[in-house]
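What you see is the complex with one protein chain gone and the rest in place.
We just call them A and B in the order they show up, numbering each chain from 1.
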Amino acid sequence: MAFSRRDLLRTAAAVPLSTLAMPALLRSARAETPILVGSLHDQSGPIAASGTPMVESLKLGIEEVNAAGGLLGRPLQLVHYDTQSNIQMYSQYAQQLAVRDKVAVVHGGITSASREAIRPTFNRFKVLYFYNVLYEGGVCDRNTFCTGTTPAQTVEKLVPYAMTKGPKPAKKVYVIAADYNYGQITAKWMQKYVKDNGGETVAVDFFPLDVTNFGPTISKIQSMKPDLLLSALVGGNHTAFYRQWTSAGMKDQIPIASTTFGLVNEPSTLNAAESDGILGAYGYFEELTTPASTAYVAKLKKQSPGIPYISELAAATYEGFYLWVEGVKKAKSIDRMAVTEALETGLSFDGPTGKVTVDHATHHVTRNAYLAVVKDRKWDVRETYPDAKPQDTAAVCNLIKNPRENKQYEISI
Amino acid sequence: MPASLTLGLQALAILAAVALVAVLPTYLELFTLMQLTLFAAMAVLALSLGFIWGFGGILSFGQTAFFGLGGYTYAIAAINFGDSTNAILLAILFPALFAAALGYFVFYGRISEVYLGVITLTVTLILFNVVNSTAGDAYTIGQARLGGFNGIPSVPTFNLPYTPDAVLSPEAGWWVTGFALIAVYLLMRLLLASPFGRIAVAVRENETRAALLGYDPRLIKLGVFMVGGAVAGLAGALYVNWGAFVGPTIFSLSLSAEIIIWITVGGLGTLIGPVVGCVLIQYLNAKIGSQQAFNSNLVLGVILVGFVLLLPKGIVPTLRNGLAGLGRKARRRPVTESAARTQIVGAE
Partner (left out) sequence: MAGGRIVALSDSREQNPLPRPDDAMDLSLIIALDVVNGAASLFLLCLGLAIIFGMMKIINLAHGEFVMLGAYATVISANAGLNIWIAMLVVAPLFVGLVGLVIERCLIRFLYGRLVDSMLATWGLSLCLIGLVTTIFGNTINGVPTPLGGFQVGAYRSSWYTIFLLAMALLVMALVYGVLRFTRFGLVARAVMLNPGMAATLGVNPAKIYMATFGIGAAVTGLAGGLLAPVSGITPVMGTAFVAKCFITVVGGGAAIISGTLSAAGLFGFVNQLGAFLTTPVYGEVILFLTAILLIRLLPQGISGRFFKGTL
C-alpha cells in the first residue's frame, strides 16, 4: 500500500486548503489532528455525471469551513473514494471509511441501491451517515439523515400545476417512469395526485435503464390520447425518449412534466426544440436568483470551472454537509450520538435552496420546492413553495416514538 | 521431482495456508481483514469458473447467474430462518440444481462452445431484468422483500451453526471465508485426481474420443457444470455475508466479464491462477478508486490490454514455466494449461 490514498489526498486537497487559509487563524487549528469527512460518490461509470458536482460541493463546503478556522478548532479533511458506479465498491469503501479511516461522518450514496448497500455498514460501525439525494422516500433510520426531496415534496406541486397551467386543462394523464424503485414509487405518487386533482391516469409504463428505443411507447401513448405526460425517466439512455418524442412531432401535441428531467444534464444535452416547455419540480435549480444561490453557484464555478449543471444533488450535498457542521457546533463534539441529538432539536441552515430544517421524526428535511419550465436550454423558475415537508416518509416513520427503527418503508398510497 | 515429494510439498503448502488463515486476525487491522474476506469470497467464485473452464472446457459468460442465485437464496433463507446454517446449505444446493437444469438443456442439446457462452450470458441478463423489477410489497418471499433495484439490505450475517444468537465477529467471518476457500480448493484438487476429474479432462481434450471409450461426455460436463454452480452459489453466500447486502447488480455483466479476466490474468487451467488473478484485480480496483488523477476505467483498461499483450498465458503458468525453465530445461510443460487453451481457441 505504498501509493496510499492519504498521500494523494494530502497533496490534492489538504495542501492547497491549508496554504490558502489565513495562517494566523489556522495556526492553532493546524496543530490539531483534522476531522475526517468521508465521501462516497461515483466519479466514473454511468452515474459519474451526478457524482462529480456532489464531490465538488462537498469540497467547497470543507474549504469554506477550514478558511473560517475549522470546526471545534480542528481543520476538516475530505476522504473521498470513487465508487465507480459499482455497488461492491460502495460496500468496500464504506468499510474502509468506517473501520480504517474512522471518519466522523459520511456523505454519499447516489442511487437507492448504493444507499441500501452502505447504510447497514454505517449502523454496524456507528458512523453518522448523510444521504443527500432526492429519492423515493421511506428510509427510517436514526443513524441516517436524508436531505434530498421525496416525491411528496415535489410531485405534489408539479402535478396540479401541470394539469391546470398547461395549454388546456388536463384530464387524462399518461405516466412513464424508469423501472426501478424510484420510478415505481414516484409513479404511484403521480397517480395519487392526478386523482386528487380530478384527473385520471390512463396508463403507466416502466422502462429498464438500458432501453434506448422508445418507438413502440410513443405509438402507445398516441393511441391512448392523454392530455399530459408525466415522466420519471432516469439516465443517459432515457434522454433518447425526448428526442424520439420530438422527432415524431409529438412535442407540441402533448405537454410533459417530469420529476427527473434536468436533474443531471438533460437540458444541456438536448437542444431547445426538444426540451422547451418541459415542466420540472425540484428542491433546487442552478438558475435560482436568490443571493445565497447565486453566491453558491459562483463559488462552485470558480472552484471547478468545468462543472456540469449544479442541480438539487449538489445543493443538497452542500446543505447536508452544513447541517452536520451545525450539529457539531451545537453538540461541541463530533460524537455520533451527540451530533444526532443536536440535529434532532430541529437545527436548520440557510443554504442556496433557502432554509433547510431537520425533521426529528423522519430524519428528513423540510425544504423549499421550486417549479420551473425549460426555456432555451435553461430552467425558468416559475413558482416557489416554501417549507415543503417530507409528508410521505412522515406517514410511516416516527423516530421519536421508535428510535430503534431501521428500515426502508415501501410507502403504500 | 518425484511424485511423493510434490505431494508432500503440496500438503505442506495447504497446511501453511490453513495456519495463515488462522493467525492473520492477530496481526492485521480489522479493515484489512474485511477486505481479505471479500477477496477470499471472490476467489471462491473465481475457482468455480476456473474449474469448469480450465478443466471442463466450458466457458460460461454467466457464472454470476449462480453467484447471484446463491446470494439471493442465502439472503432470503437467512431472513426467513433467522439462522444462517441451512441458508448456506440452500445457497449451495439451489444454484447446483439450477445448473443441473440449465446444463441439461445445454449439454443434452449438444450446443457448442460460443453458443453456450451466449446462453449463459442471456440467462444472467434475464435474471438481472427479472430481479430488478421486483420492487414493491407484492414481491415478498416469506418475510424477505426482494426490493427490486434497491436490493435486500441488512441481511443477517453468519452465526454459529444452529445458534442464531451467536453472530460471528468479522474475524470469525474471515475464518469461515478463508477456510471455505481452502476447502473448495482441496475439494477440486481431489476431484481432479479422482476418475471423474480425469474423465472430465479427457472430455475437454477430445469429446469424441472420450465418448468412444464409453463415457458419456454430456453427463460428465453436466457434473462439472453442477460443481461449478454449487461453488459459485457458496461464493454468493460468502459475499452476502461480507457486505450484509444483496442487489441485482450481483448478476451484472461486468462482474461476469471480470471473472473471466481474473482467470485469464491468473492463468487458465490451473486452480491457483484464478485465485491469484482475482485477488490482484480486486486489489487494483480498490486502489484505483482511491486516486483522483486518472479516470478509473482508463487505468483498468490499460492494465488489461497490457496483460493480454505482454503476459498472455497469465501469471501463474508464466511464473511456473519460468521456474521450470530455470530448473531443468527438458522439463515437460504442464499439459493441462496449454491444452485447455488450444481447446478453447479451436472451439468456435
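Please note the rule applied: a residue touches a chain if its C-beta (ideal position, glycine included) is under 8 Å from a C-beta of that chain, and two chains touch if they have at least 3 such contacts.
Only a predicted model underlies this, so the values are computations on that prediction, with no experimental measurement involved.
Across A:Phe122, A:Tyr135 or A:Phe206, the single residue that touches the chain missing here is A:Phe206.
Among B:Thr32, B:Asn86, B:Asn129 or B:Asn206, only B:Asn129 touches the chain left out of the display.
For the chain left out of this panel, the touching residue among B:Thr85, B:Asn206 or B:Asn297 is B:Asn297.
Set against the missing chain, the residues A:Gly45, A:Gly137, A:Pro255 or A:Pro352 yield one that touches it, A:Gly45. Residues 59, 105-106, 109-112, 114-115, 117-119, 121-123, 125-126, 129-130, 132-133, 136-139, 253, 257, 260-261, 264, 268, 294-305, 307-309, 312, 344-345, 347-348 are the ones on chain B that touch the missing chain.
Against the chain not displayed here, chain A makes contact via residues 44-46, 48-49, 52, 172, 179, 184, 187-188, 200-208, 210-213, 215-220, 222-225, 235-240, 243-244, 246-250, 253, 264-265, 268-271, 273-274, 306, 308-309.
By definition in this document, only the chains that are shown with their structure count from here on.
For this pair, chain A with chain B, the centres built from the Cα atoms lie 37 Å apart.
Contact residues of chain B toward chain A in the complex are 29-32, 34-35, 38, 129, 132-133, 135-137, 145, 147-151, 153-154, 242-245, 247-249, 254-255, 285-293, 295-297.
Listing the residues of chain A that touch chain B in their complex gives 3-5, 8-9, 12, 43-45, 80-84, 86-89, 91-93, 95-96, 99-100, 111-113, 116-117, 119-121, 123-124, 179-182, 184-185, 206, 208, 406-408, 410, 412.
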